[in-house]
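What follows is a structure written as structure tokens; I'll ask about it next.
Heads up, one of the protein chains got dropped from this complex, but the rest are sitting where they should.
Entry: chain A
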Amino acid sequence: MFKNYLKIAWRNLLKNKVFTTANLIGLSTAFAIAILLGMTAMFDLSFDQFHKKKDTVYQLYLSNQTPKGTTISVVNPIPLAPALKEEVPGIKHIARSLSQDALITYQNKDFDLDAEYVDNDFFTLFSYPVIIGNTQEPIPNKNSIALSESTAKKIFGDGNAIGETIFLQQGREQVPFTVASILKDTPVNTSVDFDIVIPFESHREYLPNIDIWDSYNHLVYLELEEGVSLSQFEKNTRSFTNQHYENQIESMVRDGALPDTNGQYKQFHLLPYSDVAFVSYATGIAIVNRTFPYLILGIALLIIFIACANFINMNIALGEKRLKEIGMRKTLGAVKRQLFGQFWLESILIFVVSIVLGLIAAHLLLDPFKTLFNTQATLSNLSKPVILVGFFLSLLLITLIAGGYPALILSKLNAIRALKGKWEMGKNRLRNGLIVLQFVIAIVLISGTIVLHGQIQYMRNKDLGYNKEQVVSIPLNGKMDSYRVVQLLREELKNNPNILSVSGADNNLGRGRDGSLSTSKWRFDYKERSIGTNVLTVDHDYLKTLDIPLVSGRSFSKEYGADSLSIVINETMAKELNEKDPLSVKIQEDEATYTIIGVLKDYHFQNINREIEPLTLFMNTDWDLYYAYVKVSPAAIAKSYDAINAAWGKVEPQAEFLGSFLDENVDRTFRREKTMATIITSGSVLGILLSCIGLFAMSMLVVTQRTKEIGVRKVIGASVSSITLLLTKDFLKLVGFAFLIAAPLAWYFLNNWLESYPFRITLSPLYFAMAGFLAMLIAFLTVGARTIRAASANPVKSLRTE
């Protein structure tokens, strides 16, 4: 019986070559892309999930009531963790952790490494396995460090690493450390990745700040004792917070902040570590948001849906050709269940072949996909038992629905009617419904593509307030004093006519090739008010190099001698100070009095998806610079870049040159948007393509069914165009209807999405009209190709068969 079914299925597939090919191409493409997208989503969702204690380890965060609302901070003062453990009951383990770059020297070779400064409990809380060394205490004392496997190999080659001494650059001195253990490399799906682990107490800021409660720089993780609940712990911390943050709370009260429902101005909370990679604190509460991976997963499902809808439609339509077989089988004694089984088996056959093809295609496309979507995911992300079982179950379900529905309809037919080839049912309604749904999906995705690209284009072209095309920023990752490096660069490039100016600062614009991002903030009291500002340390010529105009006053200048007590602020900061003449303002802090000497025009010193915040520029050679900026003339940009590279090689031969143009850096800050755009674009291209395959097949069927009608109409005198219109109209109506549903849907989603951007394009109806028009055009071309041919055929031929 089974063999007979397979035989019939096989011969039927061969007979309907067009449909079989359309189905196979559609389904296997859909499966391939769905597998790849599913893999990406699963990879995103797997972040940090490898830690054994991911659900019982928490990240500590503090919510602060300010006059402007609640803000959240995750960075903490150095004395916090020990004091918390001492004074608040219920903590089993607690560890501080600080990520920073570290410059390591071994036998006169420099290595720029990702370092993690941690307490020993860090390894109790997290699953970073030790390969060689003490498993419990990988860094047993404050002069020992642990290296990752590949870093050890990089530094020591194949030689022994344990017990070797390396030197860590701390400020201007080199501190010796002993390698105590080797750790397994951090997995790719971790939020905390490091090459080297250094004891927290050995950080250069540790001793100076050991009792300072208002300087924050690291994260705190903890595990509670058994039986202690989150709310219990949060309650326990209240008196602790009120005592240790007394000064800050006082100034919050003075500034008019309102306490939270528990009467607290500062409240510690805990966030499960499994959520850390997905959390956003932007609105003052911790929002765990896994939308992005689920969005990808959603697109994968939509694509599968479109392909399945094609399958259902074609199967039902083809069923008409098989009525005789169904009738015959029934008269020979087949019951409903057997016929259902037979048709379902045929569907499974197609699906299995498609999945195999899809898997092969996914495998072949893996590498380009990974580059394009900028993901580290691998197919092994999908090869977990739970996912595989789920995959097979959902597959069974999909074939049951997609293959089973036509099977059910066909198997229910009355034997006599089937034999006579009569088939009355409301099949067109289902068919039309599915086509409409397909096009709704396609149009929503197309609108998404258009709007997303629009927003990215907008962000890319937006005037950020500084010159991003002509300026190169270079991370100062060498050992030499930063001011000296900038000065040497200046001299080195002085005679090059294409180099216009050189400067430096302690922060980058956009995201450079070193990948690091930092924020420095300063809070001070001014006229009985607490004012917060971002701070930036700059070198001479900073404004000139970046083409940032002054609104009033002057910039730092060599002519005025020491400018270390002068500051330059941006317009937002001036507004914050609320003075008629900001240049008259003097700010008193500890022993120093700062004078505002200039106000500069606002520029986007942070990511473009944020409002411009207050900013204060300092020039103080006691504070290091971390980036050099070089402005080049618009002519010979590439040549100038090479010249800078060469100059760098002379100044800092040991350190890698990581210079990049600021427009590249800015582009890097919306990598996420770009990935999303790529995914949605490919989703929409695939969506419309698959929908059109379906449409094409349906139009072919309709044309065959109506051949006689077309012949009669032509004999009566209908023109080719009127017949084409007649045949095409029905399909275009469906697309139009889909547009009516899709446009508001797309508007709703996109509007929601855009709202997270303070600087954004306005959502004009044009975008949606464009998407609709595009879908309509493609649909017309698809259906038209077939119908025009049918309409221009000789009617005598089509009528002769009668």
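Note that in this section a residue touches a chain if its C-beta (ideal position, glycine included) is under 8 Å from a C-beta of that chain, and two chains touch if they have at least 3 such contacts; residues count from 1.
In this section, contacts and distances are computed from a predicted model.
**Student:** Can you pick, from "CcmD family protein", "ABC transporter ATP-binding protein", "Respiratory-chain NADH dehydrogenase, subunit" or "GGDEF domain-containing protein", the UniProt name of the chain not shown?
**Tutor:** Per the UniProt record, the undisplayed chain of the complex is "ABC transporter ATP-binding protein".
**Student:** Among A:83, A:334 or A:685, which one is in touch with the chain left out?
**Tutor:** Residue touching the chain left out of view: A:334.
**Student:** Which of these touches the unseen chain: A:68, A:184 or A:324?
**Tutor:** Result: among the candidates, A:324 touches the missing chain.
**Student:** Just the residue numbers, please: which parts of chain A touch the chain that's not shown?
**Tutor:** 1, 4, 7-8, 11-12, 15, 324-325, 327-336, 338, 414-416, 419
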